[in-house]
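Only a single protein chain was left out; the remaining protein chains are all shown in position.
The letters A, B and C name the chains in turn, as written, and every chain counts its residues from 1.
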Amino acid sequence: MSELIQHPALAHHFDSLEQQKEASTLGMWVFLVTEVLFFGGLFATYLIYRNWYPDAFAAASHELDVTLGTINTVVLITSSLTMALAVHAAQLGQRRLLLIFLVATMTLGAVFLGIKSVEYYHKFAEHLIPGPGFQFEKEPVHVRHAQLFFSLYFVMTGLHALHMVIGIGIMFVMWWWSWRGTITAEYYSPIEISGLYWHFVDIVWIFLFPLLYLIGRHA
Amino acid sequence: MASTALLPRRHYLNDGYGVKSWLLTRDHKRIGLLYLAGVTFFFFVGGAFAVLIRLELTTPVGDLVTDETYNKLFTMHGVMMVFFFLIPAIPSVLGNFLVPIMIGAKDLAFPKLNLASWYIYMIGALFTMYAIVTGGLDTGWTFYTPFSTVSSTSNVIPAALGIFITGFSSILTGLNFIVTIHRMRAPGMTWFRLPLFIWSHYATSLIMVLGTPVIAITILLVAAERLFHFGFFDPAVGGDPVLFQHLFWFYSHPAVYIMILPAMGVISELVAAFCRKPVFGYSFVAFASLAIAVLGFLVWGHHMFVAGQSVYAALIFSILSFLVAIPSAVKVFNWTATMYKGSVSWETPMLYAIGFIGLFTIGGLTGLFLASVGLDVHVTDTYFIIAHFHYIMVGGTIMAYLGGLHYWWPKISGRLYNEWLAKFSALVIFLGFNLTFFPQFILGYLGMPRRYHAYPPEFQVLNVLSSAGASILGVGYLIPMAYLMWSLRYGRAAGPNPWGAVGLEWTTTSPPPTENFTETPEVTWDAYDYQSTVDSRQSTFPAES
Amino acid sequence: MWTGIPLFPERASTMAGRVDALYLFLIVVAVFFSALIAGLIVYFAIKYRRRAPDSIGTGIHGSMLLEITWSVIPLLITMVIFVWGASVFFAMSRPPDETLNIYVVAKQWMWKFQHLDGQREINELHVPIGRPVKMIMTSEDVIHDFFVPAFRVKADVLPGRYTSVWFQPTKPGRYHLFCAEYCGTRHSGMVGQVVVMDPSEYQTWLSGGAPEGSLASAGAKLFADLACNTCHRPDAQGRGPVLEGLFGKTVTLQNGEMLVVDEAYVRESILMPSAKIASGFQPIMPTFQGLVTEEQLLELIEYVKSLQALPQVQTR
Partner (left out) sequence: MPDHIVPKRIYYTIFAILMLCTYLTVQIAFFDLGVLNAVAALTIAVIKATLVVLFFMHVKYGTRLTWAVVVGSVFWLGILLALTMGDYLTRVWRTYG
């Protein structure tokens, strides 16, 4: 039993590593619930305005680059795969593989952010930043409601990107811990719960992509 | 009076003395005390604003402060009291101290996170205090758009940021409690052996975790609209200000239950302990907490009956609001029934409990007036609503908070306070409270709108009564402050169980050791099982006469 | 003893009695339950007070019968209150067919009223008794709220859209008008008087002064000044829809949706013409956002409403 040999990672107030792992996993899940509701407020706002101004949203959405959006979706889903494989490697105690997959995940995350900043730069150059300088030359009738769309676009993708940045930071710490040897086949729950977070961020994008990029593309 | 009890040799308070031992502590009991210092401070800050408000309203013309200042006073009173006192008060002070002890755990599941919550709370408070001292905030605690985004010239951004930050403290506390209650219970402590305090904190934590993120994002949107002229709620770009109200009340109505549910948990403990019998209908009271937490999320639209939402939405929110009244009524009936054939002591905490039940009943029943949509049209945004929610928050939450503080004070400090002074101040608070807020029901029905700096002269008599009550109430709050501080140094040692109550917290020393119990308790009894405790351990009760 | 303190505001509308009746019923319910709980608590506290320091209470754990009783009875009572409150609310939100319409523009911190005959008032509103009056309201800046306690009516006044409230005054007198939604620095100064008059006095007052002619005629002038009439012509030859007889009718939009032409639609069509195009027309109308004030908008709306006169046009 665990009382005989105290594992170095076991905190004093837990009885066993088992209990500690269950607690931290549950903790991360509960945290993700708050994240769902956090983005939920944005999705509610989006839903209402898209329902009110479908044409303006379609027109504004046409300003986004589907190709870059699709590439980013692929990049992010691939990073989820590498994350899942990292957890797998951690479970089996394959330290070298674990390090490789963590680096892959971080790299893909960085690629995503890079592409995202290119897109942001384009929007900036095209005066599509909401506010006094906003211009919507293509369909001037939609200039006001297109601002709503772009306000939502920037806040939604911006907060998503912020979560990615934090995710990459977490991955870096995980890489450090794995490299140092803290992570073992017995104690890998940090990798697992970081993975939960990473996958969640992926899921947010899975919704953002069709909602923002793919409105009325046939027109 | 036999007074042979001594403080234990080793306890959490003497486990280190330096500032560092407090500011870097991971002990949930010490963190609870850090919160106690915080919420007490902000309570008196918020209270000072209340004093000025009531002073101003003694005359109809608005001659004490300018209208601009008055608007800032009620805004900052609301912000301080709601976000920095009422929401954290019971969960973060009493809950923090008691949740692990009551379930037989050594600490919360995430002690570092718990300490971080306190720092986040203080940083949020710092932002808000900064907003206050550098000119104040005049949006009302509700931040309604477009006033808050395009019209107000006050410090909206720092105040909003402060509330945004403090929200995370609330989320992390809720998260910590949920995980702790699920994963850290002592052997034998099954769900239906948990004290009702734990059930109510579990329900509260659910609301904190599910509701707070929505206010966080809403406030962020307000800040973005104000700062970068992004449009979300601004009619100028086709936005809907009513949407802000939906998102705001999705959190802020359940937030009322964040304030009252833990108070209900305290009352269940008090009634059981001072009647020395099990709470009547334990499982109904427990599930009523969960029912309130769930139903509480379905009723937010009753704040918006006149705000321009659809008639049909108003009706749905109205009927759902009535449903949430049922579990609250069930609780009141069960507490009352608990007193039947009890051994009812009249010690201070019980006085608070009795006061709570009475005032909460009035607060709850006047809630029916507001849920009834046809009547709400007349009374909403008047002093009726002010009276109603002060009956819930001050008559309910603060009464329970003080009752709980008195009940567990011997556990927290290891010492007894002056019982007579305590009884006296409980009475003063009860009388002062009613004199302050009861006239406001009448004022509200007469039509005096809330947030008015000056008012028609015919409302003066009732306003003067209310202000007179407030001065009594203010004194009532200062007395406990004095004798509780006094007891810290001069109070008699309490011994492990001064009330003769059952519950795990009364089986350990007062104050408890850092790890709460010398050995992990094994629970074989139900909550409030006075009968078998007496049968097995006659010595539980102090031999006082 | 309480003569100095009134308990009810004046009852000066047809709604006041209904709201007060519901209020009194709720007071009876509230007093009954408060007294019951308070009585029981005090009785138990005295009867079962602790007589010996180590005595304990009887181990009663609960009763299913009681739990059901005190869940079901409150549920039934609350449902009665709900139905009652809902019926009052329906009456409040559904104005009678024939109303005297008055337009309201709220701004920080004043109330501006426009009567159909052209009178304009600030912070004072004259209405006759015996006729249902409907206020059609909008705000120039932030959210305000039109509240007349004596009428028991209240409704938020929002920027960017119209809300309405109606009442039928029953008693001549002067009553408080409050802004009941916090709107900034001089919120408590955004008050006014509603002057309820006998119909004959009201007529005298109406004829007392309308220098600019009726609201609709002001609208007509504006309609010409803004050159609306080059496209919106009465003979179906214009590039825009014929407005005569349009108000209150159902139109089909380009996307196939049906919509009743009301104040909100006319307003939207002036400010955001392309938002909802009637079928058969091109989105060529320019926006008048920023070119017309809220008050001018109301004049235009009233003008469009007045264009009901063409023969064979079916009104509601």
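FYI, a contact is a pair of C-beta atoms (placed from the backbone, for glycine too) under 8 Å apart; a residue touches a chain by one contact, two chains touch by 3 or more.
Everything numeric here is computed off the predicted structure, so don't read it as measured data.
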Could you tell which one of B:43, B:110 or B:250 touches the chain left off the display? B:250
Please pick, from A:81, A:103 or A:170, the residue that touches the omitted chain in the full complex. A:81
Touching residues on chain B - with respect to the absent chain: 182, 210, 214, 242-243, 246-247, 250, 297-298, 300-301, 309-313, 316-317
Chain A, residues in touch with the chain not shown (by the definition above): 18, 25-26, 29-30, 32-33, 36-37, 40-41, 43-44, 47-48, 51-52, 66, 70, 73-74, 77-78, 80-81, 83-85, 88, 91-92, 192, 195-196, 199-200, 202-203, 206-207, 209-211, 214-219
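By definition in this document, only the chains that are shown with their structure count from here on.
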With centres defined as the mean of Cα atoms, the chain at greatest distance from chain A is chain C
Between chain A and chain B, what's the gap in Å when you average each chain's C-alpha atoms? 35
Whole-Å gap separating chain A and chain C, where each centre is the average of the chain's CA atoms: 45
Touching two or more other chains, which residues of chain B qualify? 236, 238
Touching two or more other chains, which residues of chain A qualify? 53, 144
Chain A contacts chain C in the complex at 53, 55, 141-142, 144
Across the complex, what residues on chain B touch chain C? 62, 67-68, 71, 138, 140, 142, 144, 146-147, 150-152, 235-236, 238, 241-242, 275-278, 280-284, 305-308, 311, 314-315, 318-319, 322-323, 325-326, 329-330, 332-334, 336-337, 339-346, 354, 357-358, 361-362, 365-366, 368-369, 371-378, 380-382, 442, 445-447, 449-456, 458, 461-462, 500, 530-531, 534, 541-545
Please name which positions on chain C make contact with chain B in the complex. 4-9, 18-19, 22-23, 26, 29-30, 33-34, 37-38, 40-41, 44-45, 48-51, 53-63, 66-67, 70-71, 74-75, 78-79, 81-82, 84-93, 108, 141-143, 145, 147, 149-150, 152-156, 158-161, 163, 176, 178-189, 272
